[in-house]
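The complex appears here minus one protein chain, its other protein chains still in place.
Letters A, B and C mark the chains in the order given here, with residues in each chain numbered from 1 onward.
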Amino acid sequence: MEQSYRLVIACPDQVGIVAKVSSFIAELGGWVLEASYHGDESCGMFYMRNEIKASSLSVSLEEFTEQFQAIADAYDMQWFISDSAKPKKMVILASQSSHCLADILHRWRSGDLHCDIAAVISNHENLRSMVDWHGVDYHHIKINADNKVEANRQITDLLQQYDADFIVLARYMQIIPASLCEQYPGKIINIHHSFLPSFIGANPYQKAFERGVKLIGATCHYVTAQLDEGPIIDQDVIRVNHRHNKDDMVRLGKDVATQVLSRGIRMHLEDRVIVQGNKTVILD
Amino acid sequence: MEQSYRLVIACPDQVGIVAKVSSFIAELGGWVLEASYHGDESCGMFYMRNEIKASSLSVSLEEFTEQFQAIADAYDMQWFISDSAKPKKMVILASQSSHCLADILHRWRSGDLHCDIAAVISNHENLRSMVDWHGVDYHHIKINADNKVEANRQITDLLQQYDADFIVLARYMQIIPASLCEQYPGKIINIHHSFLPSFIGANPYQKAFERGVKLIGATCHYVTAQLDEGPIIDQDVIRVNHRHNKDDMVRLGKDVATQVLSRGIRMHLEDRVIVQGNKTVILD
Amino acid sequence: MEQSYRLVIACPDQVGIVAKVSSFIAELGGWVLEASYHGDESCGMFYMRNEIKASSLSVSLEEFTEQFQAIADAYDMQWFISDSAKPKKMVILASQSSHCLADILHRWRSGDLHCDIAAVISNHENLRSMVDWHGVDYHHIKINADNKVEANRQITDLLQQYDADFIVLARYMQIIPASLCEQYPGKIINIHHSFLPSFIGANPYQKAFERGVKLIGATCHYVTAQLDEGPIIDQDVIRVNHRHNKDDMVRLGKDVATQVLSRGIRMHLEDRVIVQGNKTVILD
Partner (left out) sequence: MEQSYRLVIACPDQVGIVAKVSSFIAELGGWVLEASYHGDESCGMFYMRNEIKASSLSVSLEEFTEQFQAIADAYDMQWFISDSAKPKKMVILASQSSHCLADILHRWRSGDLHCDIAAVISNHENLRSMVDWHGVDYHHIKINADNKVEANRQITDLLQQYDADFIVLARYMQIIPASLCEQYPGKIINIHHSFLPSFIGANPYQKAFERGVKLIGATCHYVTAQLDEGPIIDQDVIRVNHRHNKDDMVRLGKDVATQVLSRGIRMHLEDRVIVQGNKTVILD
């Protein structure tokens, strides 16, 4: 993969934004590999993602950034530019279930996920040897009703130590304290094993089984202080029928959850997800 | 299509039911075109559907029915046998939206739905000419806050007059009174334009838009006195994204609703749906 | 729906195209409702679609067109601009099957397809009354081995008489002569009842049944002189199993074909489809 810069912008919509930004890029010789735009009528915002071939620019990333700030100021933009050569640092929180974790590690090891996996933190020991084999640090931090505050402090410390860019909850099963959510807004990715907003909270398969739904799903979303209410990145479903008991649903649900989480992570890694209120814009 | 009888059974599970029923059918020369079974561990019930070639039986349907009753008594069965040569009588309740109604009428006219469509009852006039063209009776019964009881009485009278076997709510948008639900248990089919139990009640697309889901759906279910809580027959979803506003969701949702309703009706017509508590067993 | 202009462009890729076009639009006050771009590395081409709010432009469509030609020349563009207020004229060729035709007519009548349906031409009489009811002209032109040239001449005459912008083959089942294909390049939309390139030619369901595939499909494509080889606009599939015989496949296939064709027509009507060699770019 060739080195590229991703310029991602959100600002109030008005005539001329694309012209301004595109002209700026073109004047610096920038070859746009991919561009996506979205103007949202309901909130009056404009979103833009340009992926620029690094070698085509006549200036350095620093100079680009400095010069672009004038435009950003004029248009009241929230923005950033990321460098594909600097992979994001992911820390994974896991529990006892291995399916999502094994899938992420395998994709990463195969070169299909362009990121650094800095560490796995788990409240159980059982996945250590798998993580070890991948050459990734493993931290076991027990968490229970009595030590929650202390355990979450240890987790927060580790995240800082590893300088995590974002956090993936790979079936972590513990509630993230509000303080941590606020420290990493739009940076904590969770996989919920139901088609949200159906079956919010614990035991979604049991609830799905009792309701007799004909499809079960999974939802990848950013974590906020409101449990299971954060902005949805991706969702998918799989067909079930009366022959499937709760255990079958668990098994089938693993496949959907694994797929949806890995797709959500990819979108995040490629800087394609913009959070807009409690929703996401996916610039693909 | 060759004439067939469909023997549908529900009873407490025990060893030997299939042997007993199959032997009975075989002794009468019955050629089984299709057979499905389901034993449900969670409630200890057994369900069975046999589709028997009518011409293969050495006895009449009446004799079959009379003789089978002994087995039914011995095994504590709820059961019925239906004759494919006697199409069920459907009455459709509609409102202003035409998509589900047009689809049902077209499938019926093309010979793809084996039933009689006895009448369409609507609280609006706008679909009369379409229904007329298909040669189906059309009744306009206005319904509003003031005349609900009287209007529902008229509807009930018409259902009896037409001797309706079952009722399809093709985007009817009115609440069915509990008394009518009880009169036609497992006989009133509704299409809800969301992936239940998400977005129960009115305006599901608005709610879906606000929640930022990435899939919208439709649910075909039997109507009970509990609004949107009846046994689900079928569901499906379609992918949406941030570019879709509420109107797009309405448009896309129509396609899903139309498909799901027609599939649900087909299952009902073929005597494949068994209601078990608040769930369905689909013997396909 | 608000009036809009759709500016659609294809040209050799180079730095600065978006800047140039966007600046041109912005200088005329153009509010871009939606923009899509695609640079194709494999062939070095760039594609662009801008949907501009008509009322926002400070010039007329004629002036816009005239002034834009200078840019088009400089960048070696193939391009056009269409006006949403001037619906395209569709002529439908049909045969005996009603499912696709009924679906298109219903969507059009409900206001979901923004076009004029000028006429239906069929080699059978059976669908006349349905088309009549929709207030659309119906022409019956018998076609057989002996009169092919003459029949196709009559069809061509009718297309010219109705000033057709594009033609939809709604399960037409006859081969379109090469001369007609060349007269309407990228303007004749066919629905093939298989997942092309599987089961090219006649009787795809029979072939699918014999091969024992577990999914059957439908393909919407532009017609070229090479039968079933034209650029694909959209495709979809539906699951089948050993219980489905050929007749079931026909029935299930109708639903897929109907959906895929209507989606393909919508993309065409909204000027989202660009033909690139034997493939399509869909600017959605």
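Worth pointing out:
By our rule, a contact is a pair of C-beta atoms (placed from the backbone, for glycine too) under 8 Å apart; a residue touches a chain by one contact, two chains touch by 3 or more.
Because the structure is predicted, anything quoted here is derived from the model rather than measured.
From the options C:86, C:140 or C:214, the residue with contact to the chain not on display is C:214. As for the chain not pictured, it touches chain C at residues 38, 40-42, 195-199, 211-215, 217, 231-237, 241-243, 245, 276, 278-282. Chain A meets the missing chain through residues 34, 98-99, 102-103, 106, 110, 112, 129, 133, 243, 251, 254-255, 259, 284. For chain B, the list of residues touching the undisplayed chain reads 15-16, 18-20, 22-23, 25-27, 29-35, 37, 39, 56.
The working rule: only the chains that are shown with their structure count from here on.
The pairing of chain A with chain C is characterised as same-residue: of all residue numbers used at this interface, over half are used by both copies. Using the average of C-alpha coordinates as each chain's centre, A ends up farthest from chain B. Chain A and chain B have CA centres that are 41 Å apart.
Chain centres here are Cα means. That of chain A falls 37 Å from that of chain C. Of all residues in chain B, those touching 2 or more other chains are 243, listed in ascending order.
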